[in-house]
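This is the structure I want to talk about, given as structure tokens.
A single protein chain has been omitted from the complex, and every remaining protein chain is retained in its original position.
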Amino acid sequence: MAEYILKRCLALIIIVFATAFIIFTILYFTPGDPARALLGASASDAEVAAMNEALGVNRPYLVQLGDFFYDTFIRFDFGESWVYGRPVYEELAARLPRTVLIGLSAMVLNLFFGLLLGIFAGTHGSKWQDSLTMAIAMVFISCPDFWVALMMIVLFSLKLGWLPPYGIGGPEYYIMPIICASLGGIAVNARQTRSSILEVYREDYITTARSKGQRESVVVRRHMLPNALMPIITTIGTGFSRIVAGSAVIETVFSIPGVGTYMLSAINGRDYPAVRASVLFFAVFTCIVMLVVDLMYAFVDPRIKAQYSRVRRAKVQ
Amino acid sequence: MKKRFVSLLLALCLILTLAACGGSKGKPTGDSSEPPANESPSPVQEVTPPPVDTARRTTADTDERYPKVVIGLNSDPQNLSPFDPNAASKPYIFFEFYECLFDLENNEYIPVMAESFEHIDDLHTQVKIYDYIYDHAGNHITADDVVFSYQTLLDSGFAIKYSAFADIKKVDDYTVEFTWNYPLDSVGVLEFPWCRTFIFSQKAYEEGNFATNPVGTGPYKVTHFTSGSKVVLEAVDNYWQKDESKISDRHKAKVQTIEYTINTEAAQHVIALKSGAIDFSQVVPDENLKDFEGNEDFSIYVTPASRTFFMTPNVEGAFTSDINFRKAVFYAIDNEALATATGGTVAAKALGSGFFSDYQKSWEDEKTYINTYDPELAKELLKQTSYNGETIMILTSNAELHKNIATVVQNFLTNVGINSDLTLVEPAQLGNYTTQEGWDLFIHDLGGGSQLGAWNRVFNRDEFANGKAFGFIYDDTLQNLYKDALKVANYGPESITELHNYVLENAYATTLVCGKLNMVYNSDIANIFLREGAYLLPGSCDYYLD
Partner (left out) sequence: MTKTIVKQEKTQIEKIEKSSFFKETMQRMVKGAGAKVGVALLAVIVISCLLADYIAPFSPTEMDFTALFAKPNARHIFGTDGMGRDIFSRILYGGRYSLALGLSASLLGTAVGIIIGSIAGYFGKKVETVIMRVMDIWSSIPTLLLSILIATALGEGFFNTILALAVGEVPVCVRLIRGQILKERCKEYLEAAESINCPKAVIMFQHLLPNVISPVIVHMTMGIGSTITMAATLSYIGLGVKPPTPEWGALLSDARAHILNYPHLIMFPGFVIALTVLAINLIGDGLRDALDPKLRS
């Protein structure tokens, strides 16, 4: 097991290098240049050319790639954002907590309510509870997130005056963004859970457990849930990436200066240092989440754990 | 079977309820069975603000300050460095806490930090600054700091429109000397070197980080900055200019705290205004203006903006090289309908915007292809060209307003038989496409300090790397007319009109719509002060104190 984890950590380093290379190349071949974005439409062509030269974007591909890798991985200098005028890591450090707060809270809500609704629907399969729950889930998936956000703002901010319409500050500023960010995920998790539970429902060992006189709740908790958990864990793992990506829309509507809006404005402004650094941060984050997910596979399903140990034992022999 | 239908019905009901909730929370829907005849909203052209109620006490009468005002911005200033003050929403913020040597007013240079200036000869000017200027950290501003400020700006690469500037050097502790590249005989040539270059202390700059914690000399200082969210300014009690008579309106501090909050959604601005979260917004959509009519808590003020949408043809294009084709295109577009359909704009009636002081109203009286909509004439002119249904390319940016304008223009062209395809590029990169080949019509917006200045980026071929003006125009007469009109000696209605008419004769460009500011604000603000007619200066507005 420990060997496996070590291997994955080494792999993480390779992944980071590869992601850095991919991101650099995509940006290099994207049309447009930073100087025009910085100076605006009224600057003359000569002024734009001069600034591009000063920023170093006219140098050959390999030179720029080498510089980037040297700065990032050897000097750990992520560069200064051309748009924000301060080191990238400073800006990210300020913004990351807000995005992570919304993301993690939304994930917790997704997990909790998704499992709850999914189990409720799955164990009542084909009855009205199942249909009703899935119908509600359907509705939430179909509504565009900015529409739900604006409707909530009209209700809670305008009509009732309970919550502020946008901005950051105390916890009351984050309530609506977290709810909006989690709605879609709850529905997806509920559906996935229900579908897994329904599959497991028909397995022989469930019938056996019931025929032994087990209480239904114990059957659900001890027999159904662990076996149904695999796809659910996968969905949660990918849900993190989904929430981070979806944060761009939520952050725009609620005007929360998080990493989503930072990346959007960095891409628009061709702020190469900022885009590269933020994507790398996410790469590392996501890889760690994936590693945790894979480890949970082994934790939840003893057969997989055995596979890894079997491999080890076989090698030793 | 039944249960599935029930679930389907329930789902539909839920969706409808959510949607209907949205409907009832907005404006009440009227009886929708009548024919739509007069339902179209017409663009609100201009609304004068309510006059100041002289019976009430305002900040104009006393030294007392109004406590706090919250301004809604719709773009992120991103950083507070003193360079590049024209980007995003910086013009709304910077001029409260940074100052320049001069202010620009009606093409005149009003001294601010400068006490006086003297032209030594054609290429040299000496400027003397006050000897008692201190910044917010208490640093004394001297000629060294002035030179440093200019040098740092030049090193940063953000010194645009600096073609006249050659050098600056210190003469004595409070005097600097500017060296120019050519005699200063053009209008507005020092707009950027003198009125958009901020002066700050070298010590403060080197010791701190101006991007997040700027130290300026203005009537306000920055106390809080969260990029993407909020900027807070506090009035400075020991503003360096002690002589009241020398403090112009632009450098007053009539409110104690100014808070700027950022949100890019116009709908959010409306909600924030109604719920009292902000006190001022200038991006209220046309359709929401009537929400605030008749409401005592709000005042409405609509005024033209400098932003003008031009459509420039490619004079080297396959069809657009033919003047009849160009005129056909221009006559096919109805600017009034265009303004109505795109919202937030007013129709252009001549080659510019009524916002500028050097715009001549007389231009609107003549019938030109800008203010005339004549599809029949367009079709006639089209027949005289070699056009036979081919598809031409309209290039513009994918920003909301540009996109909408281009879509409506495309529709008008189709109505007279011209087929077109839209190509949208990112707004930040739009400027790069002017010299690229392949487009036939280019829709872009321009602003500036004067009408002539706004035309710079269209007709002045010195701006472009390929030596031709916008649309690949290479016309010596045009260039000479433009340069001559800029000369201080010639500057006036006649030379500008000559240029205007020459452009129209040759169908070099047309204007479509002009921007406007739809301002809605808390009625506690008695009088709105706009710097250069376009940028709100909250510190200079008057407020009711009772």
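Worth a mention:
The letters A and B name the chains in turn, as written, and every chain counts its residues from 1.
Throughout what follows, contacts are C-beta pairs under 8 Å (C-beta built on N, C-alpha and C of every residue); 3 or more make two chains touch, one makes a residue touch a chain.
For clarity, every value in this text was computed on a predicted model and none was experimentally measured.
Contact with the chain not shown here comes from a single listed residue; of A:23, A:115 or A:277, that residue is A:23. The hidden chain makes contact, of the residues B:213, B:410, B:479 or B:522, with B:410. Here one chain is not drawn; of A:65, A:175, A:264 or A:292, the residue touching it is A:264.
Only one of B:154, B:424, B:488 or B:530 touches the absent chain when the whole complex is considered: B:424. Touch with the hidden chain on the side of subunit B covers residues 1, 4-5, 8, 11-12, 15-16, 19, 22-23, 26-27, 29-30, 32-41, 265-267, 270-271, 285, 287-288, 291, 337, 340-343, 398-400, 403-404, 406-408, 410-411, 414, 422-424, 426. Taking the whole complex into account, subunit A touches the unshown chain at residues 11, 14-15, 18-19, 22-23, 26-27, 29-31, 138-139, 141-147, 150, 154, 184, 188, 191-192, 195-196, 199, 202-203, 230-231, 233-234, 237-238, 241-242, 244-246, 248-249, 263-264, 267, 279, 282-284, 286-287, 290, 297, 301, 303-304, 307.
We take it that only the chains that are shown with their structure count from here on.
Taking each chain's centre as the mean of its C-alpha atoms, subunit A lies 38 Å from subunit B.
Looking at the complex, you find that subunit B touches subunit A at residues 3-4, 6-8, 10-11, 14-15, 18, 21-22, 25-26, 76, 78-79, 81, 84, 86-87, 157-161, 209-212, 226-230, 261-265, 267-268, 271-272, 274-275, 277, 426-432, 435, 444, 446-448, 456-457, 462-465. Within the complex formed with subunit B, the residues of subunit A that make contact are 31-33, 35-51, 54-55, 83-86, 91, 94-95, 126-128, 131-132, 134-136, 138-139, 142-143, 147, 150-151, 153-155, 157-159, 161, 164-168, 252-253, 255-257, 261-262, 265, 268-270.
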